[in-house]
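Structure record follows, encoded as structure tokens.
The chains shown are only part of the set, and none of them has been moved.
Each chain carries a letter (A and B) given by its place in the written order, and its residues are counted from 1.
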Amino acid sequence: MPALNLHDDRLFPVDAATRSIARRLYEEVATLPIISPHGHTDPAWFADDEPFGNATELLLKPDHYLFRMLYSQGIPLEHLGIGNPEADPREAWRMLASHYHLFRGTPSRLWFDWVLSQVFELKQRLTAETSDFAYDTINEALAQPGFRPRALFDRYRIEVLTTTESPLDTLEHHRTIAGSDWSGRVLTAYRPDPVVDPEFEGFQHNLDRLSELTGHDCRKWEGYLSAHRKRRAFFAAHGATSSDHGHPTPRTVDLSINEAEALFARVAGGQASGADAELFRAQMLTEMARMSLDDGLVMQIHPGSFRNHNTPLFSRFGRDKGADIPMQTEYVRALQPLLARYGNERDLTIILFTLDETAYSRELAPLAGHYPALRLGPAWWFHDSPEGMRRYREQVTETAGFYNTVGFNDDTRAFLSIPARHDVARRVDCAFLAKLVAQHRLEEDEAAELAVDLAYNLPKKAYKL
Amino acid sequence: MPALNLHDDRLFPVDAATRSIARRLYEEVATLPIISPHGHTDPAWFADDEPFGNATELLLKPDHYLFRMLYSQGIPLEHLGIGNPEADPREAWRMLASHYHLFRGTPSRLWFDWVLSQVFELKQRLTAETSDFAYDTINEALAQPGFRPRALFDRYRIEVLTTTESPLDTLEHHRTIAGSDWSGRVLTAYRPDPVVDPEFEGFQHNLDRLSELTGHDCRKWEGYLSAHRKRRAFFAAHGATSSDHGHPTPRTVDLSINEAEALFARVAGGQASGADAELFRAQMLTEMARMSLDDGLVMQIHPGSFRNHNTPLFSRFGRDKGADIPMQTEYVRALQPLLARYGNERDLTIILFTLDETAYSRELAPLAGHYPALRLGPAWWFHDSPEGMRRYREQVTETAGFYNTVGFNDDTRAFLSIPARHDVARRVDCAFLAKLVAQHRLEEDEAAELAVDLAYNLPKKAYKL
């Protein structure tokens, strides 16, 4: 049976001299604490600290990178336990193991091998033959105290972990964590899409709940804005340092108060057209920037995904089933109104993300290389991968430099992929820096300083952590 | 005079250790049979098995990659014998030879050198000085039996070769081949653009011919669909396993029967607007997918070319003169109606191509990495080149994996470029895999398996060959 190898030099350049440089740089960052300022893990894990159920529950079911690939090759989601509580988790795991070759060349393979090898000390490649042994080994480990959520959090030196919640969330898990004797920092981030996007499922109902929660009349423009301010303050009191905005496009506008009131009347009255909805989202980015200037929350904009593209699958299984597909995204005209208003503010930080890599060198690096308020988020989602991160550095650095970027985001729902992903990011950044050094475009002392900045200092500073 | 060198290590990585891995991988695939599931060679060559006329007829005139480059540098097409039967083929060849430096750094140079060296055993670089010797050497060879079409087909281990025909084609050459004592597999593919695209030259006349051929009334929607079904069955009976669709865009719609009938009435009545034509092509992709579910033909979509961009040249010389230019192509919204209807079908295969490389990582890999019905075609046309194929693998693999791709297409009209192109593709894929191995992102045993899958197994399976 083939061995599971996790080579010390993985992801480093192939040229021997350059590889040596990369090794030296990586030594500077390999054991630095993890700053995870953006992600989607479940805060209940750390509040309750209950053991994870089994290998399938922990590693397969929350990871849409895994089940989308299996689905693309004809494996029904039900066989994997998605939307099917009757499915045998051992059989689901076998399905993954017997199709593990599908992940060759993908980052999922790198992350998963890291987890199998580093967390569970498995020595053999995952295959149909080794499936049951791996499954049992993992399950046995999970029953031990050292594999509970808080212990794993500490073991992998996570200095801070941010989750993402709706304004309607009570943040009870974050309160539980804060009130516990555990010192782990699990923060929240303000993600207002459910009460900002008129096309979000249940938007009208969400406005009612926001009114109840805050005591402000969210059917009136001023009340609605006050409710946001109140919830933002509540989130900040629970550790939030950032907001997050997942709009279809990065469009912004800067309406007069009268225009905004009239638009909101249509939105809150349930009469918003598609164009109204887009206009309202656009205005709300400007409103959120204005609030950030007051309360200091760092603003993240994550645009460009066509959500729930597979409509029959969405009807059966709901959101987040691997059918969100990137679209072309235009930033230059879209962000101009917001930037004309607030782009020159030195006390505002707006972090831009993209799923459209063509924007890196054409739009995002030139914008971030000019506006004081802008920073560039790391390679995101499909591009959180060795080639994706390399392209990001190659296409962004020459125009925006390193210091207009903000380090790495893992952005994951799969808890154990956090240390795996940060390790990949650190290795890829060291490989990139090593090439610059080997080509005499950068001195090695500068590269060593940069490696630490990219892995640790820049995200702490950008996210005010 | 400079030698013509075809180095054994061409196209492999420059790093010595990585190059060794590439060599070992290439050994696994160098002599595998060629699967050529998509192309535009002339089936009459293999039906009649007549000798090729001369070097210019065989190598220059069918190859618009060659004459477009010469034309771009001011050489009139007439001097090359295009649209000018009076042109001296030896002089045309001299024109190519004396401008051969224009092809430095292009895939045409790689392919052409391969043909000169491997097929005709020439030892000197093509230049003005060596032009006549090369011309005479090639012509002498072509007069020998071993250089007739069938002999060359066999010599280069072509296991199957697919040509592309209109529904109006009688497939007589394919019948002749099938009825001969030669065992070569030359299949057809169903390319219905002339009877599906209302803007195709002679569309109305083509509808009449389709009616005559099938006995169905192609001025009525139901008769028109029945005619397609009948011709598809006829093509399948002559070996076709696929259809091919060269639309300007990949737009699809899923109209009701009443809407489709009304639209077709305008189309068949010659009153279709530009918007109607686009809508009709969009509906026909959905209709073709529906028929594929019945008859099993694999569907290929080749969108995004602005055909005959050089209108004065088109007026003088006609189609396919090197003036088809790629355009930006949007897939996510365009394919959504078709995918919502049939994208989850496990018995349907739709192979997507692009001339817009930005779609690889943004749209195509995410779509193919999710929908069971989708596969990605290889780097196409201008991108069938070492850098183009490298970018394809780098941008596609991390999201779609290798197993949602379908191996290589040569897509050529230039017969002898087929083995040359497959050799380039195999070398570039081995180079890509070798890098993954050298960076410890993949084990060498897996890379060896993948090399064979990419060169042989995947195209056979995807195209049902």
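The rule we apply is simple: contacts are C-beta pairs under 8 Å (C-beta built on N, C-alpha and C of every residue); 3 or more make two chains touch, one makes a residue touch a chain.
Quick caveat: nothing in here was measured; it's all calculated off a predicted structure.
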_Assembly size in copies, with 2 chains present_ = 3
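By definition in this document, only the chains that are shown with their structure count from here on.
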*What rotation angle superposes the Cα atoms of chain A onto chain B, in degrees to the nearest 5?*
120
*Sort out for me which residues of chain A touch chain B in the complex.*
2, 5, 7, 9-16, 68-69, 71-74, 101-107, 109-110, 125, 306, 309-313, 322-323, 325-328, 355-358, 382-383, 385-388
*For chain B, which residues count as touching chain A in their complex?*
13, 15, 17-18, 330, 332-333, 336, 339-340, 343-344, 346, 358, 361-363, 365-372, 374, 394-395, 397-404, 435-436, 438-443, 445-446, 449-450
